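Below is the structure I would like to discuss, written out as structure tokens.
Shown here: the complex without one of its protein chains, the others still in place.
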Amino acid sequence: MTSIEEKFEESKRLGLQIVKESEEDRLMTLSVGPQHPGSGHFRFVIKVDGDYIVFCDPDPGYVHRGEEKMCEYRNVIQNIPHLERPVIHDSANINYSYSLAIEELVGIEVPRRGQFIRAIASELNRQVYTLYWLAIYGIFLGHSTMFMWPTGDRELMIDLLEALTGARVTHAFNIPGGVRNDIPEGFKDRCLSQIKYLQKRFKEYEDIFYNNPLFRQRTEGVAVLSKEDAIKLGVTGSVVRASSVPFDVRKAEPYDIYNEIDFKVQYMKTGDCFARSYVPLLDMQESCYILEQLLDKMPASGEVRAKLQPNPKGPPGEAYRRVESGRGALGYYIVSDGTPKPYRVKMSVGSFRNMLALPYLLVGQRLADMPAVYWSLNYWPVEADR
Amino acid sequence: MSTNNNKEELNKKGASNQPKDSTSNTDATSKQQEKQPPSQPSTQSKQVPAKTSPPSATPASAAATANTASAAKPSAAAASTAKTQPEPPPFEKGLVEQIKKEFGDLVKVVFVRPLRIKIQVEPQDIVRVANFLRDSLGFDHAESVAGTDYPKDNQIEVIYHLGSYSRQELAPHILWLTTRTNRDDARLPTLINVYKSVEYHERECYEMLGIYFEGHPRNERFLLPEDWADIPPLRKDFRIKGR
Amino acid sequence: MTSAGGFIKSIESGSKHLVIKRFTLRYPEQKLKFVGDGYQFDPKRGVGIAGYRGRHILFHDKCTGCQLCAIACEGIAEAIGMVKVGDEQQQWKQNKKGIMPQIDYGKCVFCGFCVDACPFYALFMTNDYELSAFTKEHLIYTPAQLAVKPKYQGDVEIVIDERGATHG
Partner (left out) sequence: MASFPQNFRFGEFVGSLIWLIFWILVIVTLVALPLIFIILFYVPLPEIDGEVLTPYLFLTSILYPQSAIPVIESFLDTTLFKVAVFPGFTYGAIIAAATIFIERKFLAKMQLRVGPLYAGKIEGILQLIADGLKLISKEIIIPSGADKVIFWAAPIAYVATAAAVVALIPAAPGWVVADIDVGLVAVFAILGFFPLIALLFSWASNSKYPFIGGLRALHQMIAFEIPFILSALSVVVLSGTLNLTEVVESQIQSYWFIFFLPISAFVFYISSLAELERIPFDLPEAEAEIVAGWLTETSGMIYGLLQLGSYIKTYALAALFVVLFLGGWAGPQIFPTIESTEAMIYDATVANAIFWFTLKTFGVILLMLLPRGISPRIRIDILLHTGWYKLIVLAFINMFVALALIYGGVLGPGGLLVR
């Protein structure tokens, strides 16, 4: 019993089944999610060879609820509350592009003051979403303080939105034709003071998190997405901006009031995890300036909501409008056949597009980099499933 | 697709994660337009080129377009829109003329609106057209792939919303590349070799509308449950219970 | 050396917060103040009045039983049903049928589109959000329950000063 052949002979004689060891046997299959603390409502199967990930297969759909089909059964206004469910933290933005597309189909124009308030709600919501995202990025890397601080500061923005829209997360505020209500009294001063406070807090975040050498070690140079790959994969939002593509829908295709606002597209060149995690912070800082300008330039009074029938319907046609949400370009493709109910609604969401980059980035990384890479893609499972 | 590719790459060159296509990347336009970005983290103020239409006018003018382009049903809207269209902006017209020059009658221009162009091709030409759009015009990624079911025509329309990152002046534009297939035996050639970014979109389209993309490596379940045994849910003859 | 500096900065930033007042809102003891009395809608101007979107309040003397709120809710949450109110003697002159909305808060999503739909200033929303109940039946609010004005008293709001933000 010295050579392997003799062993095979022996096992054949005994009637045992012996399988030769293959390359696959060295790999360990790990199912990350849907009950994994580092996945969200999402599952991806990874295989690890030692400490390296050699295979990744995303498997979304755990929170798929058929938003696109549901839209075909409800009229334009009734679609709003359920359309904001995929990203309740960013519900103003997810309704924004829907409203824009419906407005294009129906043919109404939003009053100027309404456009400003819509943009304010959208920017505040971007802050809320990004702070929440940042908090989870912190806890994924084991930094519990970075979980608590943004979660606490997010409360400020949520309170502002609560005063503005009346609800903490699911606002149902940006509707076709404008916004539901005017801004309350004293909102402007409150908003300005809280933005100022938030800008001070961003420096603290940089001190404790972004400039922390341990965080830098974990993210710098990890999972680099080159510019060519980013374009080819069609990723969007902070992911593509981290790969030195300065694309922002607010700048590229300014909707509503954004062509009057002066701001810069924040982007970075490196394309690694650090850039992907730092660009959202830069975005938030830019968003603070945008908010200040919006509050400054807003007309003192005026209509906020165009007159709209309860069942708005336009001529048959198609429209594709997009906005820049917290996770990148968020587009709605709506086909109308002349009835109050849309004939077909298609959401093109940033999370779904960014998910394509996950297998490309994860393969070849260490297992410990998995949460850092996964969450740096600015991926929100519920939105991707729709 | 992703998995197969990844494994091959791993075998080839270890821990690299560069996606590879057989038919990849030589756009001359992107090289011309590419600015050298400043050092990181840096900012850049990007200007929308003046020759495109002022975007502030978009909702109103687009809405006007939609109004004038009224027709009985969306499938028929296509044909009539191109005729009743007001004069389209010059940049879009230039793009359309380039496409027309290359393909002639193979490509049907459905409408040209500010920032939006819709062209329709036959399924057998779509890969050629897509290659041209990517290589010569610079539409380098797909934002979404939407399928719409038209039971009246017994057809399914698939729309590729193509956008551009590499050409600055194309950034606000979305080109709708559409094609139609028979509803009973829905088959289309995949565009995955032209646009990597359509991989998951086409998979979603396959399971939601039942369009088989020939050449796509994984025509499989994606978002729906694994035990889904009904007809594809976004077809019009699938009804939600109780409605 | 830069990494050592980063460590020192992060330690400094962390320990600085040991002396800052805590941000937590101690909920049952403290409650946030809200703007206004709740979300309302002005049908004449066609625009809402900002406020918190909590439990509804129904004004019996204004409700005409037109069912517009129930129709608005139909595709959203299906939480509103119209029920017969009162006996034969009790007649409202504006509400001949005597039906009024009854809201199931197990289904309501608090979008407020029913308030937008009401053309008679009869249905508004209030600041009350403490609606938990032991059974699902208790979550269904009859028109009589909806007519009660809730008692909600918020006592704190966010205070931002030099040393940080806190609820006070």
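Think of it as A, B and C in the order they're written, each chain with its own count starting at 1.
The rule we apply is simple: a contact is a pair of C-beta atoms (placed from the backbone, for glycine too) under 8 Å apart; a residue touches a chain by one contact, two chains touch by 3 or more.
This is a predicted model, so every value here is computed, not measured.
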| item | value |
| --- | --- |
| Chain not shown, its touching partners among those shown | A, C |
| Omitted-chain contact residue, chosen from A:84, A:369 or A:385 | A:369 |
| Options A:45, A:148 or A:169, residue touching the unrepresented chain | A:148 |
| Touching the absent chain when the full complex is considered, from A:44, A:140 or A:205 | A:140 |
| Residue among A:78, A:181 or A:212 that touches the chain left out of view | A:212 |
| Residues from chain A at the interface with the omitted partner, ascending | 28, 30, 36-38, 51, 138-149, 152, 208-209, 212, 214-215, 217-218, 366-371 |
| Touch residues of chain C, complete complex, unshown partner | 10-11, 13-15, 17-18, 20, 22-24, 26, 164 |
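Methods note: only the chains that are shown with their structure count from here on.
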| item | value |
| --- | --- |
| Chain-level touch network, classified as line, ring, star, complete or other | line |
| Chain located farthest away, centre of chain B as origin (C-alpha) | C |
| Chain closest to the middle [Cα centroid of all protein chains] | A |
| CA centroid of chain A to CA centroid of chain B, Å | 21 |
| Euclidean distance of C-alpha centroids - chain B vs chain C, Å | 43 |
| Residues within chain A bordering two or more other chains | 73 |
| For the chain A and chain C complex, residues of the former touching the latter | 73-75, 77-82, 145, 152-153, 155-156, 159, 162-167, 170, 172, 180-187, 193-194, 197, 204, 207-209, 211-213, 216, 303-305, 307, 310 |
| Of chain B, residues touching chain A in the complex | 2-3, 6-7, 9-10, 14-19, 21, 24-25, 30, 37, 39-46, 48, 54-56, 58-60, 62-64, 66-67, 69-74, 77, 115-116, 118, 140-144, 146, 148-149, 159, 161, 163, 165-166, 171-172, 174, 176, 195-201, 204, 208, 221-225, 233-234, 238, 240, 243 |
| Complex interface listing, chain A residues touching chain B | 52, 54-57, 60-61, 64, 66, 68-70, 73, 100, 103-110, 223-224, 226, 228-236, 240, 244-248, 251-256, 259-260, 263-270, 275, 278-279, 282, 314-320, 322, 329, 331, 333, 335-338, 343-344, 346-348, 352-353, 355-356, 359-361, 363-365, 385-386 |
